[in-house]
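Below is one structure; the comments refer to it alone.
A single protein chain has been omitted; all remaining protein chains appear in their positions.
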């Protein structure tokens, strides 16, 4: 692993120094008591952005964190209400419920109880034209 | 500056781990609560060794540390007695006296008061066939 | 009476490191009983020996009693320290350790059953005359029964794991519509975390302070208390900031609560380090529960009292140590902040990943306990607490000021942490005044933190940083990290 680097810059008659390190696809920065992380793979982001725009009619619940699915409460063809719990997952010994943010019909359930899922993995696909779906409680 | 590296080895049915780093011409090693430094330039050492052997009739007082010469008590042509103070130097705010370890005539004084000298720098050259000369008090 | 020469640690993370340090100082070898996922951890690197006892899933390793016993025996250990969490309050484990001929560093299995089980503890406390919170702790654990008992108590009601602790398996039920879901959730969490799905119900006290007493029993049956801690700053019943000693107790109240704690622990024949937790509301205190183990926040007690509780545990297990309460009086003020791997700008969502640069600004009266270093992975298998930052100073205001500085000087790259959240709490007037209750977070930080606007100099820095790492990269303010559902939505770019 490459060490963190110091970066110096000048602004408004002052010299500043920050600490920075690229880890995976993010660049981390520490400056004046605060830590920032900046995604450094805009290629990747752009392509995902485009593919989403292209399928504007489909929305989904993505996994908000890596973890284990402990409960799936609805199945394909069923309707989800706004605020209804659709998925329960566990991460770092805490349980998180994923609720639907829209009233919509489920097109596909893409996970099952016991699955280890990754951050951003699609869990539920809706048939809907809304573009908001799934939020952590 | 390159980071210290871990090094693993196996001996007598045990796995061990040490920390190591090359700094300048030395390799530093930390193992089981002890720190070692190993000169990593034997080429250099060998050549100095040889040149010394070739001039076996000349001995010298070398500076045992980097520092500043604050007093030179004898000059070329004078005789040093065993234990006689020849040079006084200062390093890290402490004074160190360099005494002659042999009874010999001084061939050349190669430093003067106020000089900043390096570790191993020749300060006094003797005319003698003895091969021990100059030791820190 | 038996000198411990090699001690097995049935735990991981920072507490495993804490135990290793204590053993090193006592000249005791350590054996880390670890899962497959923990070979890149500080405890793994520091332990004298390490034995892999199973897979990453806790039921395969850290909650697996036979695997732990087998590992301890195979390593030639003569004692087992359970740390906190996992099997630390599991009486069967304590018993299995003793049966295997090893010393269990903790109370007897009997004490754990009496005091650690929340329900039997309440029964014992009632005998000892301690004030209890109204609730239900019956044997009928059917959903119907639990829901009807909750109705009887009257909402809000808390459902808790009988074998639990640390906020896991604990849910606040505000009304009847969410009762079923939350009770089931508590049962599942309890099963996963503690291996038992028994729960109980309590009336929720809505303006209470969390005050707890450190107790310590020697092998002769004598129990003393080592003063109090306040842990009112909690989120989802999980402590975030702890202090010693509480600034909310009168000397009279401190004396009464301390005596209550000691009388209960004495009745439970308590040995070693433990904690009696209370809620304090309107000047009245109620027993909350007893934790029959070392507490995460033991460090603040150590700093104000000048004791080493982990060494005391080990020495007591050997039979050669006695705490004399009269020798101890608190001095100054200590605060602990738990550093969680989570994103404070997204409601505390867990954050996992490869750790990069990690550094803490050491100095007088500062202590850093951490389990992971640069190059280690933070996984989703275990508790999100990756470090503890502890400060001591001569007074509470000075300790708060120091803590803010120390947190600002702490750098963790690779996962998001709650450090900005901790700083915001420390700067809140209610915390500064010491008037916070267990609803402090709910009342003041329900929305989480807002991503602060970037100053011009920060934008310039980020531009420079990105071009240093890779030219022509666009920039997204990710102090809040990737937005959960739509990572591209809220980015901004330097044009």
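Labels A, B and C are assigned to the chains in the order they are written; within every chain, residues are numbered from 1.
Convention: a residue touches a chain if its C-beta (ideal position, glycine included) is under 8 Å from a C-beta of that chain, and two chains touch if they have at least 3 such contacts.
Treat the numbers as computed from the prediction; the structure is a model and nothing was measured.
S.K.: What shown chains come into contact with the chain that's not displayed?
M.R.: Every shown chain touched by the left-out chain: B, C.
S.K.: Quick one: which of C:239, C:367 or C:464 touches the chain that's been left out?
M.R.: Considering the complete complex, C:367 is the one touching the chain left out.
S.K.: On chain B, what residues meet the omitted chain?
M.R.: Looking at chain B, the ones touching the missing chain are residues 1, 3-5, 7, 9, 11-12, 14, 16, 18-24, 26-31, 33-40, 42, 45, 48-49, 52, 61-62, 64-68, 70-71, 85, 88, 90-97, 116, 119-120, 132-136.
S.K.: List the residues of chain C that touch the chain left out of this view.
M.R.: The missing chain touches chain C at positions 18, 21, 24-27, 299, 302, 306-308, 311, 331-332, 360-365, 367-368, 392-394, 398, 401-402, 405.
Note that in this section only the chains that are shown with their structure count from here on.
S.K.: So, what's the distance in Å between the C-alpha centres of chain B and chain A?
M.R.: From the centre of chain A to the centre of chain B is 62 Å.
S.K.: Two or more other chains in contact with one residue: find those residues in chain B.
M.R.: Within chain B, no residue contacts more than one other chain.
S.K.: Hunt down the residues of chain C that sit against at least two other chains at once, touch-wise.
M.R.: None at all.
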